[in-house]
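All protein chains but one are shown at their positions in the complex.
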């Protein structure tokens, strides 16, 4: 039962609950018109204590396409709510006006704290470098829709695997499905953190770590790209030696399977060459659309208005 | 007849007109669904030349829950309307787009000035330290709903009674109803201003002024708390001697009547201990909800769409 629940951590929902959300998202995708008044009379509050236009737009469009309405702020300084008031008081006031709330906050744990003071569903839309659970839901729905399953897949994750919360959450989320294999492609300095490696080992998850995308791209069902920032390298020499390996271009795409899908949480800077955009395997813009649909399904489920 | 009127000063409406608004708010509270399309096709403009998230959210949620729509800005720098244009020109342009407008402005008198240039209803949502009439409406509706009447009450107002516009407006508004008694609890330096004391004396209103909440809390039907800022005290000695007297905690609540209600305009800083939140007499969060309902009633009345 998802009605009245919060979503703070990507692992808050069971595999069965995720399936309910994805099944409902599929229904919406196949007949959006049918659900266009589902949230009539409901209000979503979007509290963005840190700007994130893309995520905010995705949530707002989701609520509006369900026939609901939106109130909110998009940056902290326009928010007197923020000044000298505890988040506990803020959320209890917001609960007077809204039916469901999305919070993005620079401090880890802020959405969790808010959720403890209200019965209104609270969705974490990113708290510092910590969690961003609806990005994970977006990734899973995209994979499920495009490949027809979430198990038995070889998943390449490429770029900065040390600091990228998106990647950590996706690895943990995909680990819950059978027979998935992870190929972790990064410079040595930017490999996954120890806690995550320990998690993979303890749960007997099949994974390997490599330095170069070229070595493994032909094995992958999914290639999940993220950015590698120059300043994250320990020395210039390594950067020069490796940088091209983390840029996806049409040359590398030639080595990839015909049915591989390329994903990216966006915004992309230059880690995917723009010439790849035309490749039918490039799904990162369509992924943004799945992000909206999965948020529609999530909102409807948490409000308990799904039929 | 409230249709087409402005609300600039809390005393703009007669007691009878206030009763109409509160009666309509009661109807909405008992059957919100019935009124969910009342403002369909109408647009509210929220012009916040000074940020106030709470007030803005309350108005926006009110309009959306009536089926209306909202346009607006939430801080001056995002408003080119503000630059080099008179408020008279701005309001005449806004009247081309919207059906009713809410203005919050740092300058006293700005909403009044705007209202003089348009037939569209204008609501003052706070002008400097001057007036904030919908807060007063909120307070009255909360009292009426929780205590069943607006007369024959002993009303304690505690904290900074010198600078708090909310308190001044509430005293004047409650003075219009029979047999109310005011207990004004504040440090000597922060007593009500002379004009207001003169008003009370001339109108033969029953009031007394005390320094300590503990002395009087057992007599009160309503305790209206506001903040006392340290820098408002003339000397440190007084501050140390009195500060605890202006913090409401469970010890003081033990002395209060079983049916007393605690109100606060919010945001609260530390003048009400968080342990009081669980006391059933603590109504300050519910008060915020009445704020939304009274604004729904007000908007409907000014637009003349109430049935």
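Observations
Each chain gets a letter, A and B, in the order it is written, and its residues are counted from 1.
The working rule: contacts are C-beta pairs under 8 Å (C-beta built on N, C-alpha and C of every residue); 3 or more make two chains touch, one makes a residue touch a chain.
In this text the structure is predicted, and so the values were computed from the model without any measurement.
Residue A:33 is the one among A:33, A:179 or A:235 that touches the chain not shown. Touching the missing chain, out of B:14, B:31 or B:93, is residue B:93. In the complete complex, the hidden chain is touched by one of A:29, A:61 or A:88, namely A:61.
Contact residues of chain A toward the unshown chain are 33, 36, 51-54, 57-58, 60-61, 64-65, 74-75, 78, 266-269, 274, 285-286, 288-289, 291-292. Across the interface with the omitted chain, chain B contributes residues 40-41, 43, 45, 69, 71, 73, 77-86, 88-89, 92-98.
Criterion: only the chains that are shown with their structure count from here on.
The distance from the centre of chain A to the centre of chain B, with each centre set as the mean of the Cα atoms, comes to 41 Å.
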